[in-house]
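The structure under discussion is supplied below as structure tokens; questions concerning it will follow.
Missing here is one protein chain; the remaining ones are kept as they sit in the complex.
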Amino acid sequence: MEVIQLQQLKKAFNQGRPNEFWAIRGVDLAIQPHQITVLKGPSGSGKTTLLSMIGCLSRPTSGRILLGERILSGLPERFMTEVRRSTFGFIFQQFNLIKGLTALENVMLPAYPLGPDHRQLKQKAAALLQQFGIGNKAESRVEWLSGGEAQRTAIARALINDPACLIADEPTANLDSRLSEALMQIVGELKQDGMTILLTSHDPVVYDAPVIDRVIELHDGQVIGE
Amino acid sequence: MRFFFRRQAYLIDFTLSSLARRPGKNLGLLLVYTLIVFLLASVMLFTQSLRSEASLVLAQSPEIIVQRIVAGRHALIPASYLQKMGRIRGVIGRHGRLWGYFYDPAVRANYTLMVPRERELAADEIVIGAGIARTRGLSTGDFITFRASDGSAHAFRVVDQLAAESELVSSDLILLSEASFRSFFGIPEGLYTDLVLNVRNPRELRKVAEKLTLRLPDTRPILRDEILRTYDSIFSWRQGIVFVLLVGAILAFIIFAWDKASGLSAEERKEIGVLKAIGWETTDVIRMKFWEGSIISLSAFLLGYLAAYAHVFYSSAVLFEPVLKGWAILYPEFQPLPHIDGLQLATLFFFTVFPYTVATIIPIWRAAITDPDTVMR
Partner (left out) sequence: MRKSTLLILAIGLLSILFLLSVMDASLGRQDASSRIRLMQTQVREYELTDLSLFTEARYTRHLSQADGFTPFQDHPMAFEHFPSGSLVTPPALLGAPR
């Protein structure tokens, strides 16, 4: 895993129209590998937008994102998808698990396009669920899982393709304090395994946690401090 | 290659799980779809079978029948016309035919009475078709009485029954001697129902017909070829009930396809966004939807066709019987002759599978190319 460099990054929505809105107004940043970095700031500060650009879910309006020497921001759709799949593991604020499927199936989903051996994939997914303490919920439909269980299923799903970098958007938004602390525990363990982790949060449990290496403050689409 | 199959298998896994989320709705859709295919395929198989059987069997009909028309209506023809037509080249035999209808008020059925040329029957002996035997509960040796044209009662004795296997052509036949026929219907000697001409060379038929029209201007010739063509066009897709059925089925297919093609719900769109966000490419999403469409339509086709095949050939199209029977009391019991027209089958397959499958992909196109970023919002 290499350094993620953000150079003069800008992002606008509805460009050219009367309701044009600049979510990111020029961000220069270097995210160091094997560290836990938190983007902190009030809602509307652009944290989620920044996160989605780093994770190759959207493109910047101007500026560049580099992974080591490689430029990510200008890649055609297919390559962006590949990077998204293999390098980044995403955990959404609303988990976004596919309803009607079991927890196990949800965890296996990101690997489907790679066409791996079925039995191995199934074992790996089950092992991940086990690792996070919800192995017994593997065959349960995700609608029936509690908030914490769904959270952990989402984490397992993000890890199925062995990404080098984990990205999570407001991971504790739907959790109580006990589960939030448990989550930070898991995050700490993943860092120990060598993963690069990038979080956004306005929850003190997250940005005041001892495992955090670096906190970056955002306001109105710009970095205002660390 | 192996990788490709594995990938499709995973996409199918997902599609099936996705369909299983709404089992009632999707099973209902499959059921209705299958029923429509069943109906269309049943009609197709049954009508093809009848047409092919008719063309095989009626190939033995008389080459030319000369029918007299008076005031636009079929009238009895004088025996003297056999001489009046004179010598016509190619005609190797000519004779009169006697046949007519009898309405039996006891069972409200119509029978066709015929005088067979090559079967000797004594006065008041009759041979009955299997359908009549069944409807009137008659068997060999029984007597039956009909009211003749002069009001008197005629008693007939059944001496034989025509084979049940041949019901399709003989179900309602009563064969009797010429003498009985004439006395029963009050048709004097010297008159026939129509005339039959035997012509050996089929290429001479037109010429013979032409000459007949000139020499016997108040008659019209009916050629065997015309008989066969009549039966070639029965149950044609282009008319009557069958046409209504076809239009109904096409409308149903259009409605299914339209429903699929007319767009995704917000939920479905979000789901596609999630799939893309976790690493599925646009082609994966489109292929997955393609599988969804083809699984349903292919299953409906196979199930519907197999059910239709069993219905037509193993239960003699039992569901069509009330329709075909109509007002008739006598309806032949017969096993349809299996006959499959590849072209019609391929057309059915095409219309069943293609539009629906394509329709599932259309709304996905736009959704599949959007940035997954929207999922985050």
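For clarity, chains are labelled A and B in written order, and residue numbers in each chain start from 1.
Please note the rule applied: contacts are C-beta pairs under 8 Å (C-beta built on N, C-alpha and C of every residue); 3 or more make two chains touch, one makes a residue touch a chain.
Model, not experiment: these values are computed from the prediction.
Student: Identify the visible chains that the left-out chain touches across the whole complex.
Tutor: B
Student: Based on the whole complex, identify which of B:77, B:91 or B:114 touches the chain you can't see.
Tutor: B:114
Student: Any idea which of B:92, B:123, B:255 or B:328 touches the chain not displayed?
Tutor: Hidden-chain contact among the options goes to B:328.
Student: So one chain is hidden, and I want to know which residue out of B:167, B:271, B:284 or B:373 touches that hidden chain in the complete assembly.
Tutor: In the complete complex, the chain left out is touched by residue B:167.
Student: For review purposes, identify every residue of chain B that touches the missing chain, sorted by number.
Tutor: Touching the missing chain: residues 9-10, 12-13, 16-17, 50, 53-54, 56-62, 65, 67, 69, 72-74, 97, 101, 109-110, 112, 114, 116-119, 129, 131, 162-163, 165-173, 175, 194, 196, 213, 220, 222-223, 226-227, 229-231, 233-236, 239-242, 295, 298-299, 302-303, 305-306, 309, 313, 323-324, 326-332, 335, 337-340.
Quick note on the criterion: only the chains that are shown with their structure count from here on.
Student: Report the inter-chain centroid distance for chain A and chain B in whole angstrom, where each centroid is the mean of the CA atoms.
Tutor: 64
Student: In their shared complex, at which residues does chain A touch chain B?
Tutor: 48, 51-52, 57-59, 77-78, 81, 84-86, 90, 92-93, 96, 98-101, 105, 109-110, 112-118, 157, 161, 169
Student: Hey, which residues of chain B end up touching chain A in the complex?
Tutor: 3-4, 6-7, 9-11, 13-14, 17-18, 20-21, 270-271, 274-282, 284, 369, 371-373, 375-376
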